[in-house]
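Below is one structure, written out as structure tokens, with a few remarks after it.
A single protein chain has been omitted; all remaining protein chains appear in their positions.
Note that the chains take the letters A and B in the order they are written out, and that residue 1 is the start of every chain.
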Amino acid sequence: MGDLTKVTVDFETSHLVFPTIIACVLTLLGIVIVIRDRRRIAASGTYWAEVLGKMDKVRFFGTIALTLVYFSLMVPVGNIWPNTGMGFLLCSIPFVFLSGVLFLHDRDIRSILTIGVVAVVSPTLVWWLFTDLFFLTLP
Amino acid sequence: MEFLAFITPLFLSLVVAGTLVGIVFGAIPGMTATMAVAVCLPLTYPLGLENGLALLLGLYVGGISGGLVPAILLNIPGTPSSITTTFDGYPMTQRGEGERALKIGIVSSLVGGLVSLGILFLFAPVLADFAIRFSYVEKFLIILFALSVMGALSNNMLIGVFSGFLGIFISLIGTYDISDGGNGKHRLIPPGLEYWLESGFSLLPVLIALFGLTAILYEAEIGIPRGLSRDQVKIGDSSRFSFSVFRGQIVNLIRSSGIGTFVGILPGVGGSAASILSYTSAKTFSKHPERFGKGEPAGIIASESGNNGLTGGALVPLLSLGIPGDSTTALLIGAFTLQGIQVGPLFIGNNPDTWNAMIFAMMIANVAMFVMMFFAIRYVALIVTVPKHILFPVILMMCVIGAYTINYGIMFDVWTLAIFGLFGWIALHMRIEIAPFIIGFILGPSAEVYFVKSIESFGDLSVFVTKSWIAVVLWVLIIGSIAMSALISRMARDSRESLAAGASDPV
Partner (left out) sequence: MTFTRRLVLAVVGATALTATSFAATAQELPRNVRLVIGSTSTGGDTYQNSAIVAGALSEKLGINIKVDAVGATEAFKALERDSRGTTLMIFHDQSYLGNLYGVQGYEDPFASYKIGPTVAINPGNAYLVPKGSKYGSMEDILAAAEAGEKVRVAIQPGGVSEIGFSAMKNAAKLRSPGSEENIVAVNTGSQSDKNQAMWDDLADVINGSIQANEQFTQLPEDDRKAMEFVWITARPATLEQAPAQGMGDTTRDEMLQYASPQTSVPLMEGEDFTFDKEFFFLYNLEMDDAIVEQIDTALAEIFEEGEIQNRQKEAFFIPNFLPSDEARAHLEAKRDTYRNVIAEITTN
């Protein structure tokens, strides 16, 4: 084959070669999709309004909020007793309990008690397994 | 039979215990065989070489196999290599055939494991010599072949391919890693986020977020509907597993095991590529490619025999070149050096006892895996009847552990979980397709290194065709796979159009 296929890559800038190619392909595909599906895309505002309207807002946003709080507290709490995995244990128990209650439909005492037991037992078991037995680091 | 002197009760119980622990690790989303081996590695020093290896190989086989359980039952791949198991396994669970799907997976795993073990035992040195003929060029083409499944996995070809490339794009965020041969420079990091993103997003947190967290968010959106009750899960005659499922699948089994083994042999191509490639080939050669992704047993067979085929394959370069075939076998090197044993081209000849012990341990591990899983699985399958308000919080917690521990304690991996959980939920509504996305994400980094290094070394694009006959064969496969995807997509469109003309789909 001729010189047409000759390419040189400078090592110093080689980290940009592949991302550039992929970005070009993505843009190309994106344009084709926008042209082909323009009507649907125009209607996407209504679609999202519909999604938000129909969703179970308490459970959906509750899940997100609980998860974010859970993730944010783990490290600060764990820092009080460094390298013991306490941050994980102490945050997981309320998280499992609260999200369990959030997901529950008929909130009777029996079900809540079950969740309570699971919320205490499962994080404790997992915590013991991973920190003591397998010697892994938890927050 | 002096050479069997290493078989002691301790040796056998270590294999079995290792397999059990491995299955548990594999079955927990986010915990991998690699991690199981890593946490047990320090235990092997006092055990001595043969016994230590017995434990580690048990963990390896168990860990790879355990991944199919959450993949099939919860749609969360327990390990990256069981990603393709979710495509057909979970639809079967939704039909109430979880137990049957699991058993198909387990039998396939056993076959994959034993076939690859046989190949390892008989042909290790020959195969290693063949594997080193794969330069950057051929490795890139292998990855390209695996990527070509993207189209076939999409509901809508164009959007599927777009999603796949998006996956590749996002996988490139961070540093062009020096240890892969890159120049260590940052790219695609939004300004101000260097501190967080310089190492990019790790695969495993992304994987469990897109499969685990996204599903939970979606369920929360629709108000956590009640799950399958015990009656709906078919146990008993209606879903009884029978070996007749494998009728007509022998070729698929052998081919997938072989592909898994061979991908394992190629250093650096990576474990997840094994099952993706087996799945791609199974679909390409199937008489009913349109059934894949909707609960087709052949898909599970391909995926699981492929990823267990890896176990024997990855040991080939380790034991005949001293080069690990995947991340788990990289740890086994540690076990050898701890005992002062060198691995390299002379290993098998110099240490025949250790070699025999390893083969034997792998065999026992495969059988133990099969026995334990096959007979315990009907109880495990009932996990889908656990009420969601208990199951989901516990899954979330396990995902956090998996994400945090996968890189030995990095909090950003947990945040990755949150970011991609939300991304997955938005993507779901925007019709971005998760399966091709994740395949792009898994294979993106290797595609980059092999592609860029090929050009860097040879300075000529034509090398991709002219390098060797292997390259030509790979091109034939790639073109075949793409043609097949196009064909399937056309068939699907025709049948859709004949079904409902003009039903408006939201974006």
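We adopt the following convention: a contact is a pair of C-beta atoms (placed from the backbone, for glycine too) under 8 Å apart; a residue touches a chain by one contact, two chains touch by 3 or more.
The structure displayed is predicted, hence computed values, not measured ones.
Undergrad: Based on the whole assembly, the unshown chain contacts which displayed chains?
TA: A, B
Undergrad: If I consider the whole complex, including the chain that's not displayed, which of B:N51, B:S116 or B:T175 touches that chain?
TA: For the chain that is not drawn, the touching residue is B:T175.
Undergrad: Touch as defined at the start, partner being the missing chain; which of B:P9, B:P191, B:P225 or B:G340 qualifies?
TA: If we include the chain that is not displayed, B:G340 is the one touching it.
Undergrad: Contacts of chain B with the missing chain: which residues?
TA: 38, 41-42, 129, 132, 135-136, 175, 177-186, 195, 198-199, 267-268, 317, 321-324, 330-335, 337-340, 342-347, 407-410, 449, 453, 456-457
Undergrad: Over the whole complex, note the residues of chain A touching the chain we left out.
TA: 11, 73, 76-77, 80-84, 135-137
Note that in this section only the chains that are shown with their structure count from here on.
Undergrad: How many angstrom lie between the centres of chain A and chain B, each centre taken as the mean Cα position?
TA: One centre to the other, that is 21 Å.
Undergrad: Over in the complex, which chain A residues touch chain B? Could you list them?
TA: Going through chain A, the ones touching chain B are 1, 5-9, 11-12, 14-19, 22-23, 25-26, 29-30, 32-33, 36-37, 40-41, 43-44, 47-48, 50-51, 55-56, 59-60, 62-64, 67-68, 70-71, 74-75, 88, 92, 95-97, 99-105, 111, 114-115, 118-119, 122-123, 126, 130, 134-139.
Undergrad: Given the complex with chain A, which residues does chain B contribute to the contact?
TA: Chain B reaches chain A through residues 35, 39, 42, 158-159, 161-162, 165-166, 168-169, 172, 175-176, 182-183, 185-188, 213, 216-217, 220-224, 226, 388-390, 392-394, 396-398, 400-401, 404-405, 408-409, 411, 414-415, 417-418, 421-422, 429-430, 444, 447-448, 451-452, 455-456, 459-462, 466, 504-507.
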